[in-house]
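Of the protein chains in this complex, one is absent; all others appear in place.
Residue numbering begins at 1 within each chain, and the chains themselves are lettered A and B in the order written.
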Amino acid sequence: MPLQEMHDIGEPEVLRLTDVWKTYYGGHQAVKGISLTIGQGECLGLVGESGSGKSTLARCLLTLERMDKGEIWLNNRPLHELGTSELRNARREMQVVFQNPSGSFNSKLTIKDSLLEPIRCQNKGCPSFLGDTNNTEEEIAAKLLEKVHLPARYLNSYPSELSGGQKQRVAIARAISVEPSLIVLDEPTASLDVSIQARVLNLLKDLQEELGLSYLFISHDLSAVNFMSERLMVMQYGQMVDLCKRKELFAPERHPYTKQLLELFDVK
Amino acid sequence: MELLNVRDLKIFCPDNRPLVHGIDFSIRAGEWFALIGESGSGKSISAFSLAGLLPNGLRREAKEIQMLGQDLASISEGKLRDLRGTDIAYVFQDYQSAFTPYFTLGKQMDEVMQAHRHWTREERQKKSWDALNEVGLEGAEAYGRYPFQLSGGQLQRAALALAMMMEPKLLIADEPTTALDAMSAAKVLDLMARLKNEKGCAVLFITHDLRCVRRYADRIAIMQNGSIIESGEKRKIFENPQEIYTRNLLASVPPLHNVPRRLPIVGEDFLEGGALCAATRNA
Partner (left out) sequence: MIQKTSWGVGLTAIFMLIILFGPWIAPMDPNVVDLSKRLQLPSAEHWLGTDQLGRDQLSRILTGGQMTVGISLMALGLSIMVGVPIGLFAGYLGGRVDWALMRLVDAFMAFPEYIVAIVISGLLGAGFFNLMFAILIVKWVGYARLVRSVVLQEKSKDYLLVAKISGAGSYTTLRRHLIPHVIGPVLALATLDIGKVILLVASLSYIGLGVQPPHPEWGSMLNEGRAYFTQASYLMIVPGMAIFLVVFVMNLLGNRLVEKFGSDRQEEGRDGITECS
């Protein structure tokens, strides 16, 4: 049963999901009646283990999969009702960073071409946060890399020449380049080394503050989710079993599953 | 009592580039020793090299690898083979690779026992059942199952059963829980701690995740770029880390209480990557 939404004070809503259901061919119910909202400038954390349905939910949200039932409102536009070409336009207000940095890039394209793809597809110019608008593509790409602390010389490299952490940063730069209303981060640090993870998390937080981004941060790592998000959602077997603010994480009314996870991740 | 004493272990790439630059460490009997490092640190190949399991082309050199009165660096391949699976057991990150998919678990456990001991069929079956029961699987049932019928966590526990079956003195576990979700990982780690205490076997635990280390390790060593930069008692290092790298590792795990605005990492931002060569890449 979907829990009531606790929505924070007066922020405009960026995303609202209502009662999303998704069953796979063969009968496996991956997502069972999930509802959530994300406010402007907020990071909502989604914790779940493998099989919880969190990745399926992300794909439904991004309209990469068709839901069986439910509503997706992105900036008050009903994505679930749009036809293919309208959807293509509406979807542009979202961006995504996936778990596997290698798969996120076409091995045959340079970093520059991959980085500029969203801007080129959408015929957008220089993103406003980079300052003056008379930049060439080369300059825009270089400045984007700078935002994620990568030197411009990587523009002409191929993905195989960069490490996982570096690729993931380019993925983040690519995501912010079109100033999306929402960025979905699906286990963005899971494949990375521990200290690189920490740097990427710091980077994500810095960017969120600087640019007022809204995130849906999905991970099995409760400590990472807790670090990034003011509100957390816990999923198990396709259902949302808990939803709380960060400061209420250790409150006694938490769901038993949440408490179990807390015990595992809370190191003394 | 010292179980394993490694002195000046070096490992080289096929083109003679050094991957591990002469490390020293020792493991006492019955202790949990954690070797911590990120990718490119050389932790996994160091552990593999102990029983001669390096991938093709990598070369090992060591002044001494003393274990139970034998120098593993200089004994014959035959003797080394005897040790593997009996005194030294391995558990890997990829639990799928512990078993071949074509035979049941029981048959594979049987095979291992046949290779090393002369027990009768009934004895072997009983031992298998007991080992599986000890790791929390239904012995009689799991015995007849195929690997694909078990979940990741169950399979890793079965791999542990296989490893512990021959009562090893040293269990080398290479990131055994990295590919598992938190619940299964916790079960496997608890299990390993319990088995270690019951059987008195030492554990060489390789990981990048400090959380496992915090709970279970006795002594730890931290590797970076092929060298051990800091080692000692776990408490001491966690409370008073000397090296910047160690401090960064500790700071990398976001705490659940008192969440900081930023994780306090120090140092170069985008210099990453370690010393890898083609041989280790696809190993």
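Here are some notes:
As a convention for this text, contacts are C-beta pairs under 8 Å (C-beta built on N, C-alpha and C of every residue); 3 or more make two chains touch, one makes a residue touch a chain.
These numbers were taken from a predicted model, which means no experiment stands behind them.
The omitted chain makes contact with just one of the residues A:F98, A:Y154 or A:F265: A:F98.
Screening B:I45, B:M109, B:L162 or B:A186 for touch with the missing chain picks out B:I45. Of the candidate positions A:R66, A:K108 or A:K247, contact with the hidden chain is made by A:K108. Touch with the chain that is not drawn comes from one residue among A:I38, A:I111, A:A173 or A:L192, which is A:L192. In the full complex, chain A contacts the hidden chain through residues 62, 64, 88-89, 91-92, 94-96, 98, 100-109, 113-114, 117-118, 121-122, 159-160, 163-165, 167, 171, 174, 178, 191-194, 196.
What we mean here is this: only the chains that are shown with their structure count from here on.
Chain A and chain B have Cα centroids separated by 34 Å.
On chain A, the positions that touch chain B within their shared complex are 49-50, 149-151, 163, 165-166, 169, 193-199, 201-202, 205-206, 220-224, 226-227, 246, 249-250, 260-262, 264-268. Looking at the complex, you find that chain B touches chain A at residues 38-39, 181-183, 186, 208-211, 214-215, 245, 248-249, 251-257, 259, 261-263, 265, 269-270, 272-273.
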